[in-house]
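This report concerns only the one structure given below.
Heads up, one of the protein chains got dropped from this complex, but the rest are sitting where they should.
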Amino acid sequence: MRRILAWACLALAILITLFPFYWMLRTAITPGRELATDNFALLPEHPTLINFERVLGLTTREETRAAGGSGANLDFFLYLRNSFIYTGLITVAQTLFCAMAGYAFARLRFPFRDALFGLFVAALMVPPIFTLLPSFAVVKQLGWLNTFQGLVAPSMLMTPFAIFFLRQFFLGFPREVEQAATIDGAGKWTLFWRVVLPMTRGPLLTLALTTAVWAWNDYLWPLLIAPGEETRVLTAALGIFLKQSPNNAPDWTGLMAGSALSVIPVLLLLVFFGRRLVDSIQFSGLK
Amino acid sequence: MRRAAALAVLLLTAACGASAQEDGGKVTLTYGLWDDVQQGVYQKCADAFQKANPGITIKIQQSGWEQYWQNLTTQMVSGEAPDVITMQASYYPQFVKNGQLLDIEPMVKADKVDLTQYRAGLAEPWVKDGKRYGLPKDWDTMAVVYNVEQAKKAGVDLKNLTWNPADGGTFEKAIARLTVDSAGKRGDEPGFDKGKVAVHGYIPELRDGALGQNGWGDLAVSNGFSFIDKNPFGTKYFYDSPKLAETVEWFKRLSDKGYTATYDKASSLGVDSVLDSGKAALGITGSWMINTYLATDKFAFAPLPEGPQGRKSAFNGLADVVYSGTQHKEAAWKWVKFLGSTGCQDIVGDSAVVFPAINSSAERAMKAHEKAGRDVSAFTSIAEAKDGTFLLPVSDHGDEIGQIVQTALEEVWLGQKAATTALTAANTQVNELFGTR
Partner (left out) sequence: MSTLSLPKRGRDDRRVALVFLAPALVGFGVFYVYPALLGTWYSMTDWNLLSEPAFVGADNFVTLLHDSLFWNSLAVTGYYVVLTITVQMVGGLFLAALMHRLTRSLVLRSLLVVPWLVPNVTVGLLWMWLLDADLGFFNHLLTGMGLDNQGFLTAPDLAMPSVSMINAWTSTGYTALLLYAGMCLVPKQVYEAAALDGAGELRTFFRVTLPLMRPILAFVLVVSLIGSFQLFDTVAVTTKGGPVNATRVIYYYIYEQAFTHFKMGYASAMALTLVLILGVLTFVQMRILRASTSDLA
């Protein structure tokens, strides 16, 4: 009996988790004009794919307006591409550069090592908003507003957390392996690329996955740095749909269609990396 | 130090940055606008312009209202704003203050642009300290829009409404009559259940910043309210005026009576969608919405109600301005001049999406409406009437004032504060921005 109750609670939790997504889809297939007189049945009276089509830019301006949306363009594939570039560059570069730095802090000997590391760790404590405003100014000085380099520069080279996280792993890396390789005549550089990196795939993937999720969801920085059409990422683009003209309302059906599409990459990530991802999350808490 | 750090990064990624430059003699101008309905018409203007000026290409950049202003800021900060920008009067002072707009007065003088061809009052707001920043492109006035069927059923005549803040006049009577609860009882009948309203008599636009163009501002002015000591570029606002407070309180009472949705439960769908769904019977709207409402014969327009000081409609005009950071001043001016001439405004007028600023072009718009059988007299008659319109206030600090006043109005409509208290406090804050208490 108690087990049944417990299962019921769990089922309820899943329902609460998933229902909003169902409603998102359900709204996305509702014709815009019917929204105000909707009957809240499980499926709309006249299901339609028009909202997806207009989000994907497959309809003409007139068709879009007839469907109750604004005639504005949402160049979904362009924003999707931008989001992929943003996420991809940051994930790969940050993981790599931070692995290098983390390894240096864990294994190499050089002056001021610990002081420098201490400084990096201290940066962990500073709330991002403090460096965000002036970072905007730095990107501006570089003339990188509305460019991809401006978008990715700050988080591509390092984050204190990533370095801290990976250093902990390299500290635990068996020295015997390194020594064996050193005897074979490998320098630090070769050693790192040929031996250490391949053997720390697990933690690297963990870091990469969490970084990817973070970058994919990032909103404030891309909004500030690159709201321009060519570099606008998906999250910022969805905001556009929210309010089109002074007295217009949110285009709910279009918004929900766009939102539904933006969730797909996440679901794919879950399908392909499900175990790894779940493990990563659990794991990141334990370290 | 700044340079050094910048340089370091630059060296590292020197290969990345490369921006598009003009290729030999050819110039590409970007033109920013927000209204997607108008984009098609201005594309036609651009086509005509390109034909006449083969060396210049116009690229239209459209983005939604909120995004438009947000983008503009970032673009100006990075020096990449569109060469020519569609501008609203209440937004432009902050850009002028920061030197982002080009003074076109010398060009206007040199090319002898006829400023009298524009509707009276449209060109002046764009002049500050002897410098001119824009040429007028269009104008708009306000009117009542209502659901013909529902008005007929209720048996109300909306053609000659009166209004006052005490009892609401025939405007409030009509609104009450148009309100229907789920049992079919009307708002002015005994037994009306204000907790279960099926159709609200009126859907007011309450998120309307510091101007109230779409409702409260028009009524308040018709009650004797005036926004500012001098327009444009006054430095003392009068939001503490009892005339305004009365008006704002009247809106609150309407929702208390169940004739409108309460502030916190108002639909997030816009006025036009709610009217379209039949959940409200009447609203106040601008002339730029004519084609949206008259696409079917479901709706009709009526003049704004006549207040204690007469009928008053907000009168607002947009202009085209030149970004001071543009690389192509000459070409940009040519385009602005064309936008401000009959060459473009006749095209706009014939399409009748808005009323163009040039009188002869506006007449073409009215003719086009007439030909299509659209009755737009509610908008045009008030524009012709003596003292029928008032110019929306234009001053510095528009962005901050909007936020301060909107917050104060929210406090009233949510029942947190009395109108006089909230608005007096807001007015003090507003005038402090100008250092004039």
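The chains carry the letters A and B, assigned in the order they are written, with residues numbered from 1 in each.
Everything below uses one rule, namely that a contact is a pair of C-beta atoms (placed from the backbone, for glycine too) under 8 Å apart; a residue touches a chain by one contact, two chains touch by 3 or more.
On a predicted model such as this, the values are computed, not experimentally measured, just so you know.
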item: Interface partners of the hidden chain - shown chains only, full complex considered; value: A, B
item: Hidden-chain contact residue, picked from the options A:L58, A:L108 or A:M199; value: A:L108
item: Touching residues on chain A - with respect to the absent chain; value: 2-3, 6-7, 9-10, 13-14, 16-18, 20-21, 23-24, 27, 35-36, 38, 40, 93, 97-98, 100-101, 103-104, 108-113, 119-120, 123, 125-135, 137-138, 153-154, 156-158, 160, 163, 187-189, 192, 213, 216-217, 219-220, 224, 234-236, 238-239, 242, 250, 252, 255-256, 259, 262-263, 266-267, 269-270, 274-275, 277-278, 281-286
item: For chain B, residues in touch with the removed chain; value: 1-2, 5, 8-9, 12, 70, 73, 76-77, 94, 98-100, 195, 261-269, 274, 279, 399-400, 407, 410-411, 414, 416
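The working rule: only the chains that are shown with their structure count from here on.
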item: Interchain centroid distance [CA atoms averaged], chain A/chain B, Å; value: 37
item: Partner chain A, residues of chain B touching it in the complex; value: 2, 5-6, 9-10, 13, 16-17, 34-37, 39-40, 61-67, 70-71, 74-75, 77-80, 205, 214, 267-274, 276-279, 285-286, 289
item: Parts of chain A lying in touch with chain B, wherever the complex brings them together; value: 33, 35-37, 61, 68, 70-73, 138, 140-149, 153, 223-225, 227-229, 239-250, 252
